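I'd like to ask you about the structure that follows.
Shown here: the complex without one of its protein chains, the others still in place.
Our next item is chain A:
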Amino acid sequence: MAGITWHYVLKFIITGDAAVGKSSLLVRLTDQRFLVNPDPTLGVEFGSKLIEIPEEGKVIKLQCWDTAGTESFRSITRSYYRGAAGCLLVYDVTSRASFVNARSWLADVREHADPHLTCILVGNKVDLCEENAEGASNGRREVPTEEGQRWADEEGLLFVEASAKSGQNVEAAFEQASRDILDKIKRGVFDDDRSPGVKLSKPTNGNLALDQGSAKQGCCS
């Protein structure tokens, strides 16, 4: 309402195992704070954020749907895959199981989502490794960076390691994915109207509605 303009609206979903920090990533992105004791997400939650891609000169509105990682909600969260343009597939670098399960999440996404969807693999909670790295061993890290990178390359995913607690790479992850989508748009992979996850903003439409309003005022008064 305040007249903020953006060029594209991109729909993102955030998915991955339970307790890998999906909601924390979203809250870090939208509110710049860290949830200390988040409750498990029920179903899905919504959050949004404006980001700028300077080299393209575009402002993008990210609409993010943070999905529940718990198995019981899986059928609900699947409904969201189809409409998304981007996907953050999150695992926890201190939990090998979450990395292994990422394969099944990816399979799910591939099955239900738009084939042109951009997926970025995010290894979350790197702050936990750094803290311990000062000590003797390599801390609690169970998934080495190289392994994550290798799998991402194999599957054709983007890759980044991030921390919702410190904020490291969180915005970067979304930006990287958005750049990739913008690139696809430029190459004409998405038609503006054909993918449900990408919308060219229609500021003209919004203004038109207002203009009509004022035009009406003009002739009546």
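Points worth noting:
Heads up, the rule we're going with is that contacts are C-beta pairs under 8 Å (C-beta built on N, C-alpha and C of every residue); 3 or more make two chains touch, one makes a residue touch a chain; residues count from 1.
In the analysis below, contacts and distances are computed from a predicted model.
Among the names given as "Queuine tRNA-ribosyltransferase accessory subunit 2", "Putative lisH/CRA/RING-U-box domains-containing protein", "P115 like vesicle tethering protein" or "Exosome complex component RRP40", UniProt records the absent chain under the name "P115 like vesicle tethering protein". In the complete assembly, the contact with the undisplayed chain comes from A:Ile76, out of A:Ile76, A:Ala97 or A:Ala172. Annotation for chain A: contacts to the undisplayed chain at residues 1-3, 11, 43-48, 61, 63, 65, 75-76, 79-80, 82-83, 196, 205-206, 209-210, 212-214, 216-217, 220-221.
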